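Only a single protein chain was left out; the remaining protein chains are all shown in position.
So that you can tell them apart, the chains are marked A, B and C in the order they are listed, and the count of residues begins at 1 in each.
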Amino acid sequence: MVEQAKVSPQNRSFHQGAPTGPDARLQKSPASYILTFVILFGIWLLLSGRFDLLHLGLGLASCLLVTIFSADLLLPAPNTPRLPGLWFRFIKYIPWLLYQVLVANIHVMYLVFHPRMMDLIDPSIMEFDSRLKSDMSRVTLANSITLTPGTITVHISIYGHITFHVIDIESGKTLPWIMEARIADVFEE
Amino acid sequence: MKLVALASALLCGTILLFGTAEFPDFGDPDSPAASHVSPRYIEEAMAETSAPNIVTAVLADYRGFDTLFETAVVFSAAMACFFLLRIFGEDERRPSEKLYRHLPTGITLRIDPGGKVPDSPEFERIDGIWIPHDVIVKTTTRLIIPFIQLFGLYVIAHGHHSPGGGFQGGVILGASVILYAISQNLRQALGRMGEAVSAVFCAAGVFIYAGAGALCLLMGANFLDYSGLAPLFGVDAIQARSLGILVVEIGVGLAVMSAMVWIYYNLASMGRHQEGL
Amino acid sequence: MINLIAAMFILLGLVFFTGGAVGIIRMPDFYSRLHPAGKLDTMGLLMSMIGIALYSVQGFSLGEVLTGLKIILIVVFVFITSPTATHAIVDAGVRAGLEPWTQQRRGEES
Partner (left out) sequence: MHLFFLFAAVFLALLIILSLYRAVIGPTVLDRMIGVNAVGSKTTALLILIGLLYHRVDMFVDIALAYAMLNFIAVLAASRYFQKRKGLFDEIERTPKEGDAS
């Protein structure tokens, strides 16, 4: 019934790379409550589209409930003065990411429809050490890598060691490194 | 065993198919439902309850009894899961050793019964079935759970105008809590919404529904005839029916949400509430 | 005019969707199937949603703009969750010990 812990290939090596501090434990602060409430209420207005008193009142009550349940989930211990700049830089990062995703998509489309696909693809597993520190930036990197066709993040260890699967060597050669530099700029690390 | 299941499913299907022969034809304009019931709902629902979504009006107002007992069925399903599966006390096959992971180094400690438990925030208690330190899933779900919950509440609140209502919104809310339990672990989910809380909410949902009906009785109207609540809300009878539907939907949503979460807790941890999926 | 642009976007989205569907049938193993499955579908969804949003925002009334924004909300949601779902599946595969298919393995088999 109980499968004992299997050592995965990634965990086998306790190799180099600066160990990070512990996850910032989920903390509740007044700033995070207020910010969460404002964000949620904006989304509510978008969803609802009705601005009479009853629905606005229901919206206030719902946002309050969700804020109480999960303010520490959305913004654990926010560093409030830094946030607007971070969001602005993140929004600037998105068009670049979309462009890269589009280019990579066309590459994978070419592979998929090519009659001799089996000769063109050469799947392999690559890895590299990321110098990103915080959880958020690492997750952004991992999801960006996964979103770009041709590369999938398999594992990201607590040291920031990233393992990813590539469909052909071309896809994985340069892109993750460029991405890492960009994300480091966004998160100022 | 598969053959027995297949045979019984086929048998059931055959019986049901034979039963349908007695039904009126599909879309038959002379059948009782199509000649009396549906036209009345379609023509009068908007004027009588001011709910543009006829399905909601039928579900929560015209056929309120039906929905009341559907909610009761959901509640009793959760109760049945609890009585059948819940086991109190420690698991004798796996004595109460505890596993802790030191986050900065990734080293796992095993603490035997009676040992000293580390209480520094650098340690994280992990499941014995070995949960990977999957920072991607954890962080992403952390970010989207509030929005899923907001959407669930939106679906409950806008049952009058858009598809949705208590059942759908309750399912989305319950799914958000289950998502939290899947992405973190069962213990943290229990800390956020405990077993007692889910049980009380589940009963409270049914109570809100039945209580709204009983309140109508007290105000001198029929059971679940929300127009009797007009003096309480301070509006006319039609608006009162609309608000009554909303109150009932909230009750249904509460019951469905906590029933889902409660059933999940019992099923995922095999009744012990120690380690889950 | 806007209709034409919207139709172009939806067609482009359908092309990406086709790529995803053909890809998960043609690719040799589990890991490489994930590439078209997770990502081409996401791109197809983005393209077709942009087309539909353009088509439905023609009147510029409040309700239509809100509907368009909701469609964009779906795209944002899928762009956050789809990589996570892909990662969860690939993680399950690695933990189960599935070996990736490579050109080398192909040479040994044939």
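Basically, a contact is a pair of C-beta atoms (placed from the backbone, for glycine too) under 8 Å apart; a residue touches a chain by one contact, two chains touch by 3 or more.
Small disclaimer: the values here were computed from a predicted structure and weren't measured.
Colleague: One chain is left out of this view; which of B:49, B:71, B:139 or B:183 touches it in the full complex?
Modeller: Once the missing chain is taken into account, the touching residue is B:183.
Colleague: Contacts of chain B with the missing chain: which residues?
Modeller: Contacting residues on chain B, toward the hidden partner: 129-132, 137, 141, 148, 151, 155, 162-164, 168, 171-172, 175, 178-179, 182-183, 277.
Colleague: Tell me, which residues in chain C touch the chain that this view leaves out?
Modeller: The missing chain touches chain C at positions 3, 7, 10-11, 13-14, 17-18, 20-22, 24-25, 28-30, 33-34, 37-38, 41-42, 44-45, 48-49, 52, 55-56, 63, 66-67, 70-71, 73-74, 77-78, 81-82, 84-86, 88-89, 91-93, 95-98, 101, 105-106, 109.
One rule holds for everything that comes next: only the chains that are shown with their structure count from here on.
Colleague: Using the definition of touching given at the top, classify the network of chains in this structure as line, ring, star, complete or other.
Modeller: Shape of the chain contacts: complete, all pairs touching.
Colleague: What's the farthest chain from chain A if centres are computed as the mean of the Cα atoms?
Modeller: The chain farthest from chain A, judged by C-alpha centres, is B.
Colleague: Which of the two pairs, B-C or A-C, is linked by more C-beta contacts?
Modeller: A-C
Colleague: Can you compute the centre-to-centre distance for chain A and chain B, using the mean CA position of each chain? Integer Å is fine.
Modeller: A distance of 30 Å separates the two centres.
Colleague: Quick one: chain A and chain C, Cα centre-to-centre, how many Å?
Modeller: Those two chain centres are 17 Å apart.
Colleague: Send over the residues of chain C in touch with two or more other chains.
Modeller: Within chain C, residues 80, 84, 87, 91, 95 contact more than one other chain.
Colleague: Scan chain B for residues touching two or more other chains and write them down.
Modeller: 132, 136, 140, 143, 147
Colleague: Could you list, by residue number, the parts of chain A that touch chain B in their complex?
Modeller: Listed in rising order, the residues of chain A that touch chain B are 2-6, 8, 11, 14, 19-23, 25, 36, 40, 43-44, 47-48, 50, 55, 58-59, 62-63, 65-67, 69-70, 73-74, 76, 135-136, 138-139, 142-143, 153, 156-158.
Colleague: So in the complex, which bits of chain B are touching chain C?
Modeller: Spelled out, the residues of chain B in touch with chain C are 132, 134, 136-137, 140-141, 143-144, 147.
Colleague: What part of chain A is in contact with chain C in the complex they form?
Modeller: 6, 8-10, 43, 46-47, 49, 98, 101-102, 104-105, 108-109, 112-113, 117-118, 121-125, 142-144, 146-150, 152-155, 165, 167
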